[in-house]
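Missing here: one protein chain of the complex. Every other protein chain is in place.
The first chain written gets the first letter, and so on, giving A, B and C; residue counts start at 1 in each chain.
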Amino acid sequence: MEPLLNQLPIGLSIGAVLLLIALGLTFTFGQMGVINMAHGEFIMAGSYTAYMLQSRAGGEAVIVALPVAFAVAGALGWLLERLAVRHFYGRPLDTLLLTWGVSLVLQQAARDIFGAPNVQVVAPSWLTGRVTLLGGSLPYARLFIMGLAAACVVGVWAYLNRSRQGRRMRAVMQNRELAAVSGVATGRVDQLTFFIGSGLAGVAGVALTLIGPVGPSIGTYYIVDAFLVVVAGGLGQLRGAVIAAVALGMLNSFAEFWTDASLAKVIVFVVIVAFLQVRPQGLFVLRSRRLT
Amino acid sequence: MRKPFLRPLAAVLLLPAALLTACGGESKDKAEAGSGGNTVKVGILHSLSGTMSISEVTVRNSEQLAIDEINAKGGVLGKKIEPVVEDGASDWPTFAQKAQKLIKKDKVATVFGGWTSASRKAMLPVFERNKALLWYPVQYEGLESSPYIFYTGATTNQQIIPALDYFKEKGKKKLFLVGSDYVFPRTANKIIKAYAKANGMQILGEEYTPLGNTEYSTLVNKISQAKPDAVFNTLNGDSNVAFFKQFKGAGFDAAKLPVMSVSIAEEEVKGIGVDNVAGQPVAWNYYETTPGATNAAFVKAFQAKHKGAVTSDPMEAGYNAVHLWAAAVEKAGSTDVEAVKKAAAGLSLETPEGKVTIDGANQHVYKTARIGVIQPDGLIKEVWSSKEPIKPDPYLKSYPWAAGLSS
Amino acid sequence: MSARLRGYAIFAAVALLVLVVAPAVLPPFRLDELAKYLCFAIAALGIGLAWGQGGMLTLGQGVFFGLGGYAMAMYLKLHDAGGDLPDFMTWSGVEKLPALWKPFADPAFAIAMVVVLPVAIATLLGLLVFRQRVRGAYFAILTQALAAAFTILLVGRQGLTGGTNGLTNFYDFFGRDPEADGTQRLTYFVTAGVLGVLYLAARQLVKSRFGRLLVAVRDGEDRVRFLGYNPATVKTVAFAVSAGMAGIAGALFVPVVGIISPSLLGVVPSLELVVAVAVGGRYALAGAVLGAVVMNYAKTSFSEQWAGGWLYLEGALFILVMTLAPKGAVGLYEQARDALARRRRTPEPAAPAPQQETQEVPA
Partner (left out) sequence: MSEEKDGALLEIRGLRVVFDGFTAIGGVDLTVGRGELRFLIGPNGAGKTTLIDVVTGLTRPAAGSVAFAGTELTGLREHRIVRLGIGRTFQTSVVFEELTVLENLDLAAGFRRPLRSLLRQRRGVSDAVASALDTIGLGALAERPAGVLSHGQRQWLEIGMLIAQRPKLLLLDEPVAGMSRDERERTGELLTEIAADHTVVVVEHDMEFLRRYASQVTVLHEGRVLVEGDVAAVQADPRVQEVYLGRTKKEAA
């Protein structure tokens, strides 16, 4: 039974990673309906930010990099929104393809700037330990990621529900026309939404340097999973994203434990399709009476 | 329907066909001019883009270095070697098509190329049907011996089996096998299991993860539950980074649990992070630190061209391939494929890894197996070797315990 | 009527070019490459139907391409093995021919499966997904995940599928050596012929009542429901047809290139097909064909010149097309044609512009 218990914290920590990479999408995809395929490359931008800061901040680069990566990835996202995405509202499929083009360019740019091989980001020394939990060990790095994910969720929740800007954002999401008529500058809100959503990807990118490779193609490893979380969680639903991420993390952890890593991925996909049979709109739906 | 559907279609097929026609015409001229002149064309076919480009570009560089060296000394048969470089784009069908292009359009004398098994398997029929020659420079899973391919990397009995011998010598009895989900790890593990059975070792687990997988906590948990003496790692590329970071994160290091890797060379160490793999053993036939004048010259020449670069086993095997081909051509007095094949049999050459000899029977080379340990500076130090070159045995015919593996 | 005649004339001219001129002037290697592009064009035609006409952005078309390709390759492998195990099974440690493989020894069965398998799977997926009104972006993401899952499955079951290597090394293609120039020429003609036939069939489908219904579903799925049709059925049929086309494309790809492997059916190759369709012009079937041929040609020739640059070019081209010409090359052509026509008959008040400019695909 013990090894099985070990899978619980592992599932939780996989869930935390999924949540972190998907959180930004609940903004761009969830609030704005934009399928941003370059999201993975914003994650990459975050990872490279940590790498760049290493020479200045040394071992603490990961911590210093969190706000910087948020700003860098956020700025990239903002630029993307200003230059391209804003011409595409209401055409989600076109945005998907457009941002895929952007992601190709960003990947190649990373290859040309940082070189094709992976680079090394050293974790701070105080993150190298681990705690023993349920008979297994949970590295501090994982705990850090869980904590970061939780902090981001709380931050996002507070922003959406407690701040004026956040309420505007939700207003625009629920009814763009009405919000515009009510005096909300929807264009500004869109820019901000995109900035935050992309910035969160940058934060995820920094965290991922602790456990994964840092290279030009890392975005492609995470993007599909991230979208599956949002699809399963329901559009624009923070609650849904959290539950879906943890559930998928657990599913992944136990499926891999009982079968193998390849089959686990297939199982996750099948479960999601089956789930959508029961809940085609994801876990939580905002009910509306609009046709289409 | 007022809209003429068919008109755009015309534009469709006219444009590229016209372009292709133009191309075709031009290429014909080129090919004729090239084949008769005073150069010898050879093809270099590696992934210059896509996921495999990280590794393959370095091999292309070392092959280019060998060509430059030969040209500096007057070329082969008095003609300069002219490389035609093509991009396999990390895509196996592209390898097949580019191989075809090199053979049929550029009419190259030979091709140096490939890295993954999949790319080699894709190219193999092209070379066999066209009776053209491929030099493949990477260690691989064996069980193959094409008459039109020379294998200058290790086959399993020159890498996997020596690594197991090393573990056996060190008294490791319980192994855990970790690999990426593709041909090489699966074949390697099959051999390891047979070896273990014959040598009283236990296999506690065998796990595969999809290529590009980055989540290893469950796997690491499985390993720590199984409590093996050692891990045999055939993961590939980026997965190694994630695996070692998470392996170390869970509190493992080389002293606690050695992980023998067969796909991590000097190039990869940097990306994984030295502190995550320092002290871990790897199995190859060559390291940058391998002693000898030939290697010193090779490393010096390579680093003169590529500042700060390291040299690794596949790079050296690619470098050797070019020199071996050139030597065979000189010996045969011709670039004709059959003549070169004949001349290559039994051919010996002093290379950075020491003396290598081509085994005419299976067109692999005799290679010395070396176990190295990753140093804190990122280089690899040899700690064990087979002392002398091992005769290549791609089908493991000389190992009784391996009977039935290659049937 | 004259437009229609002209259409036929142009089709005939293209056919002449593809079937007579190209084989006459192109060296065998280039002809083989063109054949490969034509395979992709067949798959693109299916995407044009599902996405352009039906509004279903399918990012998993590689799966169907793969199913067709594997069905064909399994037959060829078994035929070559002549009663023994196929070569890759030997080195994967498979001792007995898996039951899944057995029926594929029959060429008729294998060729039937080229179409049946993709159509069956697409129908199943379509019924599940469309009935629950999963659409737009959700559908796109699901099909993308399908492509990812399918590749992992193929790679993971090496004994059954050849793993990452895929299936390759065929010696006998219906009594011919697949690498011989003559065979390659033949496969080229077969591919071109199939493309032509499927193009005409797809065009007929678009003009039929079903095609009109499909466009209606694209532009107003919910409204169609109130006309008494079940949009799920309409979409499933179109999706299945496009899957079948991808399957045929995959099957032809095997003799043309001599390999089928998971690297051809994953997320990126599937997306690249869609990109090609978008660049060519998604709303016209000819645009899909044009896009596939031109983009793949560009990719090949570009990577021959400047390997890393292709990604920049592909990305940039894509951004430009999506922002400036969402209807692709065909859209630009039509705009130019209409502008020209307007200029020609100056005094007359211009005919109403060809529909609206920004055409919305329902989410």
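We adopt the following convention: contacts are C-beta pairs under 8 Å (C-beta built on N, C-alpha and C of every residue); 3 or more make two chains touch, one makes a residue touch a chain.
Keep in mind it's a predicted model, so treat the numbers as computed, not measured.
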Hidden partner chain, touching residue among C:171, C:189, C:229 or C:302: C:229
From C:25, C:81 or C:205, residue that would touch the chain that is not displayed: C:205
Touch with the omitted chain, as defined above, among C:103, C:196, C:220 or C:309: C:220
Chain C residues touching the omitted chain (full complex): 204-205, 207-210, 212-213, 215-216, 219-220, 222-231, 352, 355-356
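Here is the rule we use: only the chains that are shown with their structure count from here on.
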Gap in Å, rounded to a whole number, between the CA centres of chain C and chain A: 32
Whole-Å separation of chain centres (CA-atom averages), chain A against chain B: 36
Numbers and ranges of chain B residues touching at least 2 other chains: 53, 181, 208, 210
Junction residues of chain C, two or more chains touched: 152, 155-156, 308, 311
Chain A-facing residues of chain C, complex: 51, 55, 57, 125, 128-129, 132-134, 136-138, 140-142, 144-146, 148-149, 152-153, 155-156, 220-223, 267-268, 271, 274-275, 278, 308, 311-312, 314-319, 322-323, 326, 358, 360-363
Contact set on chain B toward chain C in their complex: 1-17, 19-21, 23-25, 27-28, 48-49, 53, 86-87, 89-93, 96-97, 100-101, 104-105, 116-118, 121-122, 124-126, 129-130, 141, 143-144, 181-183, 186-187, 190, 208, 210-211, 405-407
Complex interface listing, chain C residues touching chain B: 3-4, 6-8, 10-11, 13-14, 17-18, 21-22, 25-30, 32-34, 36-37, 90-93, 152, 155-156, 158, 163-166, 168-171, 177, 179-180, 199, 203, 206-207, 253, 257-259, 261, 263-264, 280-281, 284-287, 289-290, 293-294, 297, 301, 303-304, 307-308, 310-311, 329-330, 333
